[in-house]
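All protein chains but one are shown in place.
After this line comes subunit A, so read on.
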Amino acid sequence: MSVELGHFALVLAFALALVQAVVPLVGAKLNHDKLMAVGGPVALTSCALVAISFAVLVSAYVQSDFSVANVWENSHSAKPLIYKISGTWGNHEGSMLLWVLILVLFGSLVALFGRNLPASLRANVLSVQGLVAAAFLLFILATSNPFARLVPAPIEGQDLNPILQDVGLAIHPPLLYLGYVGFSISFSFAVAALIDGRIDAAWARWVRPWTLVAWIFLTGGIAMGSYWAYYELGWGGFWFWDPVENASFLPWLSGTALLHSAIVMEKRSALKIWTVLLSILTFSLSLLGTFLVRSGVLTSVHAFATDPARGVFILMLLILFIGGALALFALRAGTLAPGGLFQPISREGALVVNNLLLTTAAATVLIGTLYPLALEAVTGEKVSVGPPFFNLTFLPLIFPLMMLVPFGPLLAWKRGDIWAVSQHLFAAFTIALGCGAAVLLFMDRATLAAALGIALGFWLIFGAVTDIALKAGLPKAGFGTALQRLWKLPRSIKGTALAHAGLGVMALGLVSVTTLEIERIVVLKPGETVEVGDYRLRLDGIQPFTGPNFTEDQARFRLFASDGTARGTVVSAKRFYAVRGVPTTEAGIRTLGLSQLYVSIGEVTEDGGLVVRAWWKPWVTLIWLGALVMMIGGTLSLLDRRLRVGAPMPRRKARLVVE
């Protein structure tokens, strides 16, 4: 019964979303207050209905109700509770339901907190949100019903794909979707502004914090996915330039550009048209990502739910939303009033360069992702575009951007003094070069590329330190006063510095692990050792172990430092999930400072040896710590009091959104 209730709630939510899409829009057109006011309550009700529907599905999973086809396909009664719950979105139908839940949640947040937005803007925004929600609800109801019943009900389920039974993947999709779908707010605001034909201050004050919220979640989602692939797939890589990874990286790139252009718009009311276009493009890339992942057009190591029929449906939605929004943009962009003037060398100018580099980089990633599809459609020839392509195209665009990052926050608005800024940054530059030189001198395996890359990372970090130090009044004010002032600096300034430093931290991790990593592939018998970097790894033996829904062979290693002192054990395993008949590799990872020792095992050879692949990964944790620092920076910026002045969010609620 309750499962039908969930289905029914979803159908009702679809009907309400249609109402939300039409009534406020008509109301705004006719300037009819009562019609415009319909949007809010309808958005909230529709959100409640989708939430009920989602809760019903979760409870079907928790109760292992195998009369529901979706539960039967993706769950098993012996599965740990957390994976029963996360199994809800570990499959196509459930994850689309989560997608829509987050969409209507964002819509209802606009309804709740948008009371002091201009009424017609609010009505149009809710209307666009309603249209997107209606389209995706229809998609679920028509092609991906998660509530379909099975008669007769099987006694046992088919289990969740073992590789998805992991805490990382339990939280990865919700985080990623909060990012993906969060950009729908800036999209709706952009389309609403185009319908209205005007953009006011309230527009920018709203769009920026919400873009920031989406960006923080997307950063977290991508980092989480990268760390999951790193430890779960057992191949020791953190980024593959896989189409599915690119699908989430594309909106991140354009979202980062949007975040920066929205600053210009808020502070200087320039770059209006560009910001509106970026808002449309960013959510379009989110939709494109959903299409690429969900449609099965891509060959990917990650795509786990594919169906061409769904692909066609999502493609239609893509054409409707991207095409519609861009057509509207072409028609109406000219009516938006132009904004403030600025010199090429200024904060605005720096942010324009940032935007140009980020969007061109996004364009190259987009081409690399779609080119194989297009070529195959046109000539039938199959190519795979892999890391070499992106190293050649993406990196040359991103390195200059990273070189320029420390300059941006130090340049004045309107007319900047590049010479003065260079002088301020001289110390940071020297220290960074010194760090690079130290790497080159004291590390045995360091190449010039490694040294330069590490110098670049430190350049970003010390550039951020310089920014904060100058704004706190150093060197004039003296250290004590500066420390006091530092505390009182606006959070957005500290947030910017942290986010930029986080990028530097991430760069350090990326460069050092790609250039200085050591890999050993050997065959070990119990008692034998292998040297990896400064450590020695001894295979103690292989033991069987039984988990809740799997069995595994655990290879236990003992780790020794170069001076012979024991540094604990590392356990790497071959796991076997009997229900699906699938083996997985569980990497043994030991974190030593910022670096990690990573061990994965292969098969036992005929003479009793074990194939062992061990890596020394120097500073690898910085990749994800850097992402975390960026997220903290973003959050700090979001909590800035000055942003809240115009943003119609009471303090308590603002914090709620961040969590």
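The rule is simple: a residue touches a chain if its C-beta (ideal position, glycine included) is under 8 Å from a C-beta of that chain, and two chains touch if they have at least 3 such contacts; residues count from 1.
FYI, contacts and distances are computed from a predicted model.
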The complex's invisible chain, by UniProt name, from "Extradiol ring-cleavage dioxygenase", "sn-glycerol-3-phosphate-binding periplasmic protein UgpB", "Cytochrome c-type biogenesis protein CcmE" or "ABC transporter permease": "Cytochrome c-type biogenesis protein CcmE"
Residue touching the undisplayed chain, where the options are A:T219, A:S248, A:T393 or A:T635: A:T393
Of A:Q63, A:N145, A:S269 or A:T360, the residue in touch with the unshown chain: A:T360
Residue, one of A:L12, A:V26, A:V62 or A:L233, that touches the chain absent here: A:L233
Contact residue for the chain not shown (choose from A:Y371, A:F479 or A:F545): A:Y371
Full-complex contact with the absent chain, from A:S108, A:S144 or A:T585: A:T585
Residues in subunit A touching the chain absent from view: 161, 163, 233-234, 299-302, 304-306, 338, 341-344, 352-353, 356-357, 360-361, 363-364, 367-368, 371-372, 382-386, 388-389, 391-393, 396-397, 521-523, 574, 580-585, 600-603, 605-606, 611-613
